[in-house]
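For this depiction, one protein chain was excluded, whereas all remaining protein chains were kept in their positions.
Read from first to last, the chains carry the letters A, B and C; within each, the first residue is number 1.
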Amino acid sequence: MHTRILNVECPDRRGLVHAITGVLLGESLNVVGNQEFVDPSTRRFFMRTEIDGEVDEPRVLSKLQTALGAGAIIRFPPLAAKRIVVLASKEHHCVADLLVRHMFGELNCTLLAVIANHETLRPLVESFRIPFHYIPAAEGAREAHEDALLKTLAGYDLEYLVLAKYMRILSPAFVQRFAHRIINIHHSFLPAFIGARPYQQAYERGVKVIGATAHFVTADLDQGPIIVQQVIPVDHTHSPQDLAASGHDVEQMVLARALKLVFEDRVFLCGNRTILFD
Amino acid sequence: MHTRILNVECPDRRGLVHAITGVLLGESLNVVGNQEFVDPSTRRFFMRTEIDGEVDEPRVLSKLQTALGAGAIIRFPPLAAKRIVVLASKEHHCVADLLVRHMFGELNCTLLAVIANHETLRPLVESFRIPFHYIPAAEGAREAHEDALLKTLAGYDLEYLVLAKYMRILSPAFVQRFAHRIINIHHSFLPAFIGARPYQQAYERGVKVIGATAHFVTADLDQGPIIVQQVIPVDHTHSPQDLAASGHDVEQMVLARALKLVFEDRVFLCGNRTILFD
Amino acid sequence: MHTRILNVECPDRRGLVHAITGVLLGESLNVVGNQEFVDPSTRRFFMRTEIDGEVDEPRVLSKLQTALGAGAIIRFPPLAAKRIVVLASKEHHCVADLLVRHMFGELNCTLLAVIANHETLRPLVESFRIPFHYIPAAEGAREAHEDALLKTLAGYDLEYLVLAKYMRILSPAFVQRFAHRIINIHHSFLPAFIGARPYQQAYERGVKVIGATAHFVTADLDQGPIIVQQVIPVDHTHSPQDLAASGHDVEQMVLARALKLVFEDRVFLCGNRTILFD
Partner (left out) sequence: MHTRILNVECPDRRGLVHAITGVLLGESLNVVGNQEFVDPSTRRFFMRTEIDGEVDEPRVLSKLQTALGAGAIIRFPPLAAKRIVVLASKEHHCVADLLVRHMFGELNCTLLAVIANHETLRPLVESFRIPFHYIPAAEGAREAHEDALLKTLAGYDLEYLVLAKYMRILSPAFVQRFAHRIINIHHSFLPAFIGARPYQQAYERGVKVIGATAHFVTADLDQGPIIVQQVIPVDHTHSPQDLAASGHDVEQMVLARALKLVFEDRVFLCGNRTILFD
């Protein structure tokens, strides 16, 4: 017997919690943890429940669907670890951190493979006995590159795609295939900088903090729902290279935290925002 | 019509949320926010619910008591701001912050008076048009001092006593009169220092962070349930006076945060721990 | 005898520290603290020295100027607290914090007056016995407003102008009169938001941190040299109003920290960046 997670979202109305807990009670299931949130701007209800007891999944789902109506999204996420593929480029810090956390079972995921558009990280990845695929990305050949990516991905039964400093823009069509299942990490600044060489720009602007944002990828580049953000302090003695090193440290922390939340089914999407039950 | 808070705690058993939400549904009350927690070590259930609708308080309480049984603690905290008295000594930082936040209605409290064992803060307090009482504390005369305190406090219909750097140990008998209703702030260090002149000790030890802890006061000095803790970084260039100044900044932040949580009825006691629904 | 600060900046060349310390040694002055930084991008040298001993200011300045050449900027900041005027609008949090810190001598400044374009803060300011001037700002009459401001400011022998949530854009001509002597605080987000109602935008974007930036004001709005930045975490349960409250808390901390640094002569300008010796 395991603790199961039940995730529910639907339009808010009076009596939802009573109805849901009534179904669980009728099944002799024990609620050991429960979090709800009603988003005031959309009047949408979100609930994450931890249940002890033997769950007859089809029967409980059917009863809940009847109780909550057609608009409700009701899920018992599978007990198994999430199956993920990581896309990377040349930077190692996020990939290395994921490899270590995966090796020691800290992220509730199975890392199926790393795919990169450079060979740089092959020794690191293979030292952890994880398959590494090199798929070069010629300038101006995004379509061909994405076709090759899809072909390789087809060999894996993946649930999530993690962009661990992948540094390339994915086409809307590609993103659409993995809707709400691609997670990206990128550096963030106060203020934001548009364009190339962001750490050089941050240096010239004399920023005092460097941040990172983990978010779901949508067709609108870097504008998807934010999962985790954090910053670390920097000062005038930091060169652009030092700023980048600090940026890497905070990116690594923020991505690991975001993946842990997502892979433990603690993240709901609500328009362009996330609801986190942590 | 206002949003009301309903706070419930009782031994955990199957069906609690269903039973409570059933009573609310029967009263046509709308749950707009809800947080629950079952403490695994004590198997105790805690719930904070925000309700929209006209509450017939005695009837709802009676129905809930029937549904939950004798062991349950069920409360609709009054809508009015909490009535508090602040005890202080010579340090101004926490008192000044509370005076400003009170003036602008940020803490859901009414500051009835400040009582101090020194005259130092009288000008500050009176500039905010808050009554100030000077009750000296002669060495070795704790009983007389506490008697005088109680006499002055008797003139106020207070709910909470806030020790804003009061710097004196209250007797168990005094604490008992205001059980779970006295909140204290004190500096905290890694590692902890016993005895006098803590900032001098922290300086000699070369600590790299200075912290503060807000907690409920129990008979066991400084060992009561922790509400909020936080730290700020310091370094070798800080003198003991600089460390104290940093300590004051973090104490002020931590106390304000703790009071906001308590005065919004977001804090439950669970043995020597707190459950915070924030 | 007091500790004096000596601040020097000039183009970097070999032997600068030796030359400066040679002059001080020749005057029998004791260096008790010293910080230098050579900015690698501009090859500019910055030094802040704390000196014990009786300083014959004109003689030391003259010797240093001879030793360092015409391009050097050499200053013994006066021992007296900085004279400042605060510009405000309706928001109280930063003004209140400055009033308290000023009352207790924490910022090395003398607060000469508060000027606001609303009457809202008069009771707060006057309870601290600080002059309050109300100068209304009619829509579209910036020139007239700034003329009135300047007339009032002419009555004070001020060194710094602090914009404590002043919320109005100053003309380049006005800024020019107080070049490098106006300090502003504003909210900051990851990502940045352009336009009105920033907290509403931040809410809709689902940000996970809220920040604040204190900076010198230049003709280029909000783009002046950054002095201090910091953020605090927020989450999906925060309404736009809650985000604003968190924003106020971090603005207050960041402004106080920036003013302390500036008023202790710890901040140098280097192009559009600041060098902080803290």
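Assume a residue touches a chain if its C-beta (ideal position, glycine included) is under 8 Å from a C-beta of that chain, and two chains touch if they have at least 3 such contacts.
Remember, it's a predicted structure, so these values are computed and weren't measured experimentally.
Touch with the chain omitted from the figure is made, among A:I73, A:V100, A:L150 or A:I169, by A:V100. Listed residues B:T21, B:S188 or B:T218: the one in touch with the omitted chain is B:S188. Within the complete assembly, residues 92-93, 96-97, 100, 103-104, 106, 124, 127-129, 245, 249, 253 of chain A touch the chain that is not shown.
One chain of the complex is left out; on chain B, the residues touching it are 37, 39-41, 188-192, 203-209, 211, 213, 222, 225-231, 233, 235-237, 239, 270-276. Along chain C, the points of touch with the absent chain fall at residues 14-15, 17-18, 21-22, 24-25, 28, 30-38, 40.
One rule holds for everything that comes next: only the chains that are shown with their structure count from here on.
Ranked by separation of Cα centres from chain A, the top chain is C. Looking at which two chains touch through the most C-beta pairs, you get A-C. At the interface between chain A and chain B, two copies of one sequence, more than half of the residue numbers in use are shared by both copies.
Between chain A and chain C the centroid-to-centroid distance comes to 40 Å (mean Cα coordinates, whole Å). For chain A, residues that reach two or more other chains under the stated contact definition are 37, 40.
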